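Every protein chain except one is present and positioned as in the full complex.
And then subunit A:
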Amino acid sequence: MISEGELPDRLKAQFEYVICGPDINYHTTSSYSAGTFTPSGVDYTWNFDAFKQIFKIDITHRDDDTIEFDMSGINVAVVNAFRRILISEVPTMAIEHVFFVNNTSIIADEVFAHRLGLVPLKVDPRLFQLKAEDDAPNETNTIVFKLSAKCTAEKSVGVSGDKVVSGDLQWLVGGSEMPDETACRFSVGQQELLEGQRIDVVHKDILLAKMRPGQEILLEAHAIKGVGREHAKWSPVATAWYRLHPEVILLKEVEGALAGKLVQELPGLIVSEEHMGKQVAKVTSAREHEGLLEKVRRLSGEDEWKDKLQLRKRKDRFIFTIESVGIYKAEELFMEAIDILVQKCDNLLASL
């Protein structure tokens, strides 16, 4: 989105980098107006074609639950919007109402209900509708689980069922077994709706409660759709965040013994090379030696290195990480977030 103009180097560095000084970050802002540098003959008007040119996503790591990718050529506000949407606006299903039939365990009803709410449910929320406050619960907006656990002790077997785990939640396809109390009535079972998928919990081994022989829990838990803004249990991510791409630069040539010293201080990050018969320090990749970056920052405050070493971060290159709770795949989540952002923009445009 930046049309390359001719800015003086100093201004360009300020524009493109956050400089991580020893005590403070310099030039942290990215909010420049398009005309900030017009006097210098540089125009920063956003341009879609240019954006298409420079915008890039590189996936650096991916598994089911996490994805890490580099995103460059994009403004921080948009990236932050993605992050915020991921945390608080991508809807999921989570247990909201718990109907206790019996609970003789030591854990209090509401504490247990709170724990149940935080259990991630493996179900595609797109198949369900948001349930408004006064909507009656039905097959399109509610998933019903039953939990029936009993702890027993027998001489031969010993104590069994002393741990209630999330895997003990059974999905009730046909809806509530006590519709009079829960007011939840399904007209059809949820099989068709789900196209044969089974609803389950993401992790079957989350410890919910411990019991002693003779104790018993019997309840029905109703999950509805919601967003993380309302309660963290609906957040589809453990967390989602980004950081800026770090760079270490040598402001001056470092040669000879000093170079050797620097290599010793920052092994791997700085290597020395033979150049014109002298040992010259050279920076390798900052990304690969992130454990040393704090040290670079510290050294950059010391008299010896003050004018030679600098840690800086590129303002338009983001390392974005999404840690999914397991309901969505991490990459799907990002797509969802984009959809939501697009939708918001559409809404805005429509209302203008």
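Keep this in mind: a contact is a pair of C-beta atoms (placed from the backbone, for glycine too) under 8 Å apart; a residue touches a chain by one contact, two chains touch by 3 or more; residues count from 1.
FYI, contacts and distances are computed from a predicted model.
In the listed set "DNA-directed RNA polymerase subunit beta", "Large ribosomal subunit protein mL44", "Chromosome transmission fidelity protein 8 homolog" or "RBR-type E3 ubiquitin transferase", the entry agreeing with the UniProt name of the missing subunit chain is "DNA-directed RNA polymerase subunit beta". Which of A:52, A:243 or A:306 touches the hidden chain is settled by the complete complex: it is A:243.
Although one chain is not drawn, the whole complex shows that of A:77, A:157, A:276 or A:352 it is A:77 that touches it.
Shown as candidates are A:61, A:126, A:204 or A:229; the residue that touches the absent chain is A:229.
Of the listed positions A:30, A:72 or A:182, the one in contact with the omitted chain in the full complex is A:30.
For the chain left out of this panel, the touching residue among A:62, A:114, A:150 or A:185 is A:114. Contact residues of subunit A toward the unshown chain are 18, 20, 23-26, 28-31, 76-77, 79-81, 83-84, 87-88, 100, 103, 106, 108-111, 114, 118, 228-229, 231-233, 235, 239-244, 290-295, 297-298, 313, 321, 323.
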